[in-house]
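See structure below.
One protein chain is absent from this view; the other protein chains keep their places.
And then chain A:
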Amino acid sequence: MTVQTLIESGLFKAEVPGSTSRSISKVFCCDLLSIAMGKAPENGAWVTVMGNKNTLAVASLADISCIVLAEGIRFQDEELECARKEQIAVFSTELPVFDAGLKIQELLS
């Protein structure tokens, strides 16, 4: 499955499409950036409520496919601009972290 698949699923609001052909291989849920840095799988879809600029840095450096901001959390314009520049896909949803992760898992399997 790719970022495009997740966009077309309509499960979440696509804030930044990023690199749409990028594959998504796993779901990863974590709000501590320190742990995400060490544990997030390559090409993972990362569900989190931590919406600051460092979230983008972690996603970019750890080769994460997309960020899904849960619980109605949104990036500010500055962060969205940075995501566009770095081609990082960003989604948002009102769902809690677990529910959002589960939806992606269902798409994956």
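One rule holds in what follows: contacts are C-beta pairs under 8 Å (C-beta built on N, C-alpha and C of every residue); 3 or more make two chains touch, one makes a residue touch a chain; residues count from 1.
Everything that follows uses one rule, which is that contacts and distances are computed from a predicted model.
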Task: Options "Anti-sigma regulatory factor", "Stage 0 sporulation protein A homolog", "ABC transporter permease" or "MarR family transcriptional regulator": UniProt name of the undisplayed chain - done: "Anti-sigma regulatory factor"
Task: Option from A:A57, A:L80 or A:L108 whose C-beta touches the chain left out - done: A:A57
Task: Touch with the omitted chain, as defined above, among A:S21, A:S34 or A:S109 - done: A:S34
- [ ] Just the residue numbers, please: which parts of chain A touch the chain that's not shown?
- [x] 31-38, 42, 50, 52-55, 57-58, 60-63
